[in-house]
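All protein chains but one are shown at their positions in the complex.
Up next is subunit A:
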Amino acid sequence: MTDNINDQPEGRVPARVIGTPPSNGPILGDEIVHEAKGVPGVIPADPAVAKRAERIVALLFTITFLAGAAFIASYVIFQVGTIDRTAASNYALGSSLSIALLSLAAGIVVWVRQIMPKYNLVQERHPMASEADTKEYVEETFLQGANESGFVKHKMLRRTLLLAAAPLGLAPLVLLKDMGPLPGTALRHTVWGTPTKDGKPRRLVVEGTGQPIRAADFNSPGGILSVIPEGYEEDLNALAKATLILLKFRPDEIKSGTNLNWTHDGIVAYSKICTHVGCPAALYEQTTHHILCPCHQSTFDAADGAKVIFGPAARPLPQLPIAIDSEGYLVAKSDFNVPVGPSFWERGDAEAEAREQKA
């Protein structure tokens, strides 16, 4: 039936279906016609095509040479040191390198496709499994060796060897112990509970400037500050637990979840460390009093004890008891009464314990 196609005009018969492999690949029946001329399965390239391809390849290789030279020249010519000069150097080096690589790659591809022959070579596969007699030989040898070694017969030898291996196997793990101290109760405290050198309560200072905060100056409702403990401005370990957000409310805005004894004149301090996995809950929406953690979008109601209103965090942001000192600056009355930050195995329901203690 195929010969009937011949009476169709060339190109009118789509012998292909979209999505099927191209018919000009090396595996095709049609091409095998050339096979007889040389080595079977090796279809030499058309000499005319190869000749033209050679010129193209040579051109591409020359471009690589020039681009490679340009790369080296760019290294010498373009110095870094300012943002603009770095950018210029980056573009010069990068584009010359890209051109060199891509041009070389293109050259080799043309070489392979148009100068090298097409192949339709066949190689036999063999089952991966060994021959039966090989297996048998290996098994016999294994048994023979095992018996010769005496490992099977001498029970004491076998058991003491295992015994000997056990502590040596553990040794590397034991050695890792000094990578860090034991947690102890470190996660339960922050530096807010540590009094200053002269025994006074610790002041709240603005993150970045280090300025202490006079309660009377932080007086516009809706205001928010990122606050850190005085004396620990550069101690990242301390900041990772002790950073606060300080908010100013009108008295009527504060709801029952917030502990009023721990506020001062509508100023409330919450831990900034999200109770989900510890990102700083840094976004605040004034109109709704929502604190949002940008990492996983846990949302807390700042007016209502920072209770969770959306997202994966399971607990409110702990509130820090604050007051003012004799000079009118905000200070911490004590440490948080619950551990701040993400949950951990030993934490337990610290909030419930705190409530019990109060009652």
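Odds and ends about this structure:
To be clear about the criterion, a residue touches a chain if its C-beta (ideal position, glycine included) is under 8 Å from a C-beta of that chain, and two chains touch if they have at least 3 such contacts; residues count from 1.
As a convention for this text, contacts and distances are computed from a predicted model.
This complex has a chain not shown, and the name its UniProt record holds, of "ABC transporter substrate-binding protein", "Cytochrome bc1 complex cytochrome b subunit", "sulfate adenylyltransferase" or "NADH-quinone oxidoreductase subunit K", is "Cytochrome bc1 complex cytochrome b subunit".
Touching the missing chain, out of A:Ile108, A:Leu143 or A:Leu157, is residue A:Ile108.
In the complete complex, the hidden chain is touched by one of A:Pro47, A:Gly81 or A:Gly199, namely A:Gly81.
Only one of A:Ala48, A:Ala132, A:Leu162 or A:Leu182 touches the chain withheld from this view, namely A:Leu182.
Contact with the undisplayed chain is limited, among A:Asp133, A:Glu148 or A:Glu234, to A:Glu234. Although one chain is not shown, part of subunit A still touches it, namely residues 1-2, 4-5, 7-8, 12-17, 20-21, 23, 25-30, 75, 78-83, 86, 89-91, 93-95, 97-98, 101-102, 104-106, 108-109, 111-112, 116, 118-125, 127-128, 176-177, 179-183, 186-187, 207, 226, 228, 234, 236-237, 239-241, 243, 272-273, 276-280, 282-283, 294-299, 308, 310-315, 341-349, 352.
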